[in-house]
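Every protein chain except one is present and positioned as in the full complex.
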């Protein structure tokens, strides 16, 4: 797992704290994401928080560790998949007659599984935003002046 | 009606076919273009003989346009036949050349027949494009072709404003149904419209101040192109348009007439002076092509029937002898590969038929009876005199200008004949006359020169000009047939006397100058003699200014534009801050403007 | 009154764009301008003593602030994020090529 004594990254204190909080941040992100349709938040906010958790790892432990967890190829795939998923949901609206139609059962108010396709859309947005933000950060961090791979 | 469409369509379709044909099939190209031109020419003849008058929304086929149509076809036939052999010495891309010639023919038919103003401007503009492409047959002619095209295109665009104004005033686009008098009523807009049309016609025909493209392009473009476009076709069309608008579309007032007469006279005199000092044969011819336009403009500017008939007839004659002259110069170039008159000389011995053609054409252009140029110039003079009788004050000025120009024309053609065909050359030539396809048009055109002069009233005026204008009161007729007969008798008698007297003792002798034999390294060229004109100091200054292109509208505007551009480009400095400040400045101005007015 | 603060913020951003020569400072200026506009949009939908536009059980919809500007501004922020990221990426690349962050020395394109 994540090794404290790795030479890269910040001091031991930071690493330890990070290791403790990282799960919580991730969990909080998921919470925000899933309750997007009933409380403030949603796919974008959740995605940002989850991306931040990975960025957090990168800051504390150096880029190699973070990229082991989620490397660029996968984030790219996640990003595109998210967008495609979103469009697919919109297309599925044609089942209800109209583009973007909320064709699923709306369910009970203020329940977790309600509001039809909104939750699915949120998840799609989360994929797009989370992976996109992470990629952005990685792209800016990995860039070296004068040296292109 | 169908025949009209057919005659426009045949060259067009043939042109397209040739355009997409692979380059190597040159024989098919030549065959196809000759055949299509011949067919359309035959259609034109049939139309000319059979059809009286067709006027509809798109085309107008009346007596004026039908003889223009006939002669466009005729010149097209000559040029195609001449080009068959000649063009191989100029370019490899024969397909392009022939297809653009065919496009040109088609568009000219269209322009001559169009009744709809939009249709007219389409064909008119397209002609500029084909001219551009045809000049570009020569690789070195890019600058000249651009110049020609820009001048013509600019005036075309001006004409569009004129069309817009006509449409705005009369809400009609048909030439046949528009008739605006400049003599009464609101004249500001119609005058502008008229002037734009005049500009378009002048640019096409090559009258001053839009003439500068002709001398430039004629130096570089292939000879058949020069013979076809500026010398004959553009004259036909330009003067056709001028005649059309000043006879049927607008009713001219005295100031418009004055403008026409003024530009006509200036064109005659200035261009002929430029021609006098040229050393390049083609440039000389092209300056004459400009100068002669002056007569046509003068003729139409007189506004009386004789003058207009003279102008139109002169247009016809000019097309004949000037394309003949250009073709002759092409033959000379084809054989000797030079156009510099200082280097030519003594060609009469080697190219006798060409020489005879040249003499006839030169005498025609100089207005020597009994050739055709004389008749039409005579009619233009009569038109001017008529104007004087009708009360115009300045007629004597125009008349003097015209006659003076005619005299100078004769002078400069003396120089041509002497220095090209007579005299002595630097080199010894060793060739015969040119190929028959190149001779045929020259012979035929020379015959036309003589025929139209001798039988002026019997054939061309009766068949072409008078029907086009309606009945005109001709007076002071010059009985050309009788005079010719007498002249011929005189020449024959003289020849007889000469034969009888000198039959036995013809001798060849050396040329003497001042009593001494000329050494072989020293020779008298025709051009040097004419350089003495430059010794007059005022003329010398004017010539120098002309050579620096101070009188060239195009060059001056070009310099002006580039000066502005180079200043303005400094604004685009590459500084982001400056850009953003400009944006906010623009925003502030807009805000103030809208706040004040809204 | 509070709109005036937006205007001040906007002016600060604009000042930064116009007078700073460092690319990064220009980017920061652009972000400030963006935020000023976003703030203005939020304020447009604000109402005094309003409550958050969240539907909760048993509460009526009265006196909530206008939720539309908030949704809109969220989108606008995302766009701003994308633009800023791209700007930074390109600024880094420019530094690689030109060796400077000074905007006045980056003027190859002119005329």
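By written order: A, B and C. Residues from 1 in each chain.
One rule holds in what follows: a residue touches a chain if its C-beta (ideal position, glycine included) is under 8 Å from a C-beta of that chain, and two chains touch if they have at least 3 such contacts.
To be clear about the criterion, contacts and distances are computed from a predicted model.
*Asks:* Refer to UniProt and select, among "Probable glycine dehydrogenase (decarboxylating) subunit 1", "Molybdopterin synthase sulfur carrier subunit", "Methylaspartate mutase subunit S" or "NADH/ubiquinone/plastoquinone (Complex I)", the name of the complex member that is left out.
*Replies:* Missing chain, UniProt protein name: "NADH/ubiquinone/plastoquinone (Complex I)".
*Asks:* Quick one: which shown chains sit in contact with the chain that's not drawn?
*Replies:* The chain that is not shown touches these displayed chains: A, B, C.
*Asks:* Touching the absent chain in the whole complex: find that residue among B:142, B:172 or B:255.
*Replies:* Answering carefully, the residue with contact to the hidden chain is B:142.
*Asks:* Considering the whole complex, which of B:73, B:128, B:190 or B:405 touches the chain not shown?
*Replies:* Checking each option in B:73, B:128, B:190 or B:405, the one touching the absent chain turns out to be B:128.
*Asks:* If you put the missing chain back, which residues of chain B would it touch?
*Replies:* 118, 121-126, 128-129, 132, 136, 139-140, 142-143, 145-146, 149-150, 153-154, 157-158, 160-161, 163-165, 167-168, 558, 561-562, 564-566, 568-569, 572, 576, 579-580, 582-583, 585-587, 590-591, 593-595, 597-598
*Asks:* Touching the hidden chain in the full complex, which residues of chain A are there? Just list them.
*Replies:* Where chain A meets the chain not shown: residues 76-77, 79-81, 83-84, 87, 90-91, 93-94, 96-102.
*Asks:* Footprint of the hidden chain on chain C, which residues?
*Replies:* 17, 23, 26, 30, 33-34, 37, 40-41, 44-45, 68-69, 72, 75-76, 79, 82-83, 86-87, 90-91, 93-94, 97-98, 106-109, 111
The definition used in the following text is that only the chains that are shown with their structure count from here on.
*Asks:* Measuring centre to centre with CA averages, how many angstrom lie between chain A and chain B?
*Replies:* 78
*Asks:* Between chain B and chain C, tell me the centre distance in angstrom, where each centre is the average of that chain's C-alpha atoms.
*Replies:* Comparing mean C-alpha positions, chain C is 68 Å from chain B.
*Asks:* How many Å are there between the centre of chain A and the centre of chain C, using C-alpha atoms for each centre?
*Replies:* 23
*Asks:* Send over the residues of chain B in touch with two or more other chains.
*Replies:* As it turns out, chain B has no residue touching two or more other chains.
*Asks:* Quick one: in the complex, what on chain C touches chain A?
*Replies:* 52, 54, 57, 74, 78, 85, 88-89, 92, 95-96
*Asks:* Quick one: which bits of chain B touch chain C in the complex? Just the residue numbers, please.
*Replies:* Its residues touching chain C are 569, 572-577, 580-581.
*Asks:* Show me the residue ranges of chain C that touch chain B in the complex, using the header's touch definition.
*Replies:* Touch residues, chain C against chain B: 17-19, 26, 103-104, 106-111.
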